[in-house]
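Notes follow once the structure below has been shown.
Here the complex is missing a single protein chain, while all its other protein chains stay put.
Showing chain A:
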Amino acid sequence: MSFLRRRPWIVTLASIATVIAAWAIATYTGAVSDLLLPTPDELWDGAADLVLNGYKGYSLGAHIGLSLLRVGLGFGLGTIIGTLLGLGMGVSRKLDALAAPYIEFLRPLPQLAYLVLLIIWFGIGETPKIVLLFLAALPVSAVAARDGVRQVSPQRILAARSLGASPWQIFCHVVLPSALGEIFIGARLSIGIVYATLIAAEMIAGSSGIGWLILDAGRFLRSDYVIAGILIIAAMGIALDRGLLFAQRRIVHWAGK
């Protein structure tokens, strides 16, 4: 089977084809009710309907765009502020001692646990959604940046010092680039968490976003819309992760070499 070992994508394709075939057989024969699982052409029609007519007042593009905007704002702000905080914590033991309890408290906490509190504080608009995503991204990024700073090679710092670099120059030219690898790993971890939290965020009395679309369609047993929405969410997630991976490989090109 060395033919397949050299071409693993053939196995991948075969695997996908098998699942689609099983799905088609199960639904066309009526073995599974189309209330639970649409047939392939019903799914196609449902997806086409979403693309052409949108869903409940917003086009599909608007739903996707609004979700991406929330993810972008929450993840962007959370990662930037978390990274800055983490860099500070890595450099200063005092700041670490000051901030670590909150970071350690927040990090393992399920986001849904404080969602209710955010609604009480911020109402039901966009603010609690963004804050929820922000709080999901913040601790992961902070811990990653702090660990990145702590893993800086002491010898490189000594080398920079003996070449005449000031503490600030050492931070910019040695510490920060050293930590970039960890920062990117943290960012990829955090976008996964933020993305998973998005559905919860859009449950907050909204009427827009791809997560809300799925929840709302589910209430009307529109499994074609639900599955189309899930496929879109999956594709967006893969795209976001690959985008970050691409940026990581371009920017931290020396990592692992």
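One rule holds in what follows: a contact is a pair of C-beta atoms (placed from the backbone, for glycine too) under 8 Å apart; a residue touches a chain by one contact, two chains touch by 3 or more; residues count from 1.
Keep this in mind: contacts and distances are computed from a predicted model.
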Complex member absent from the view - protein name from UniProt, among "Tetratricopeptide repeat-containing protein", "Aerotolerance regulator N-terminal domain-containing protein", "ABC transporter ATP-binding protein" or "NADH-quinone oxidoreductase subunit M": "ABC transporter ATP-binding protein"
Contact residue for the chain not shown (choose from A:Leu84, A:Leu98, A:Ile124 or A:Leu158): A:Leu158
Touching residues on chain A - with respect to the absent chain: 153, 155-156, 158-166, 169, 173-174, 177, 180, 252-254, 257
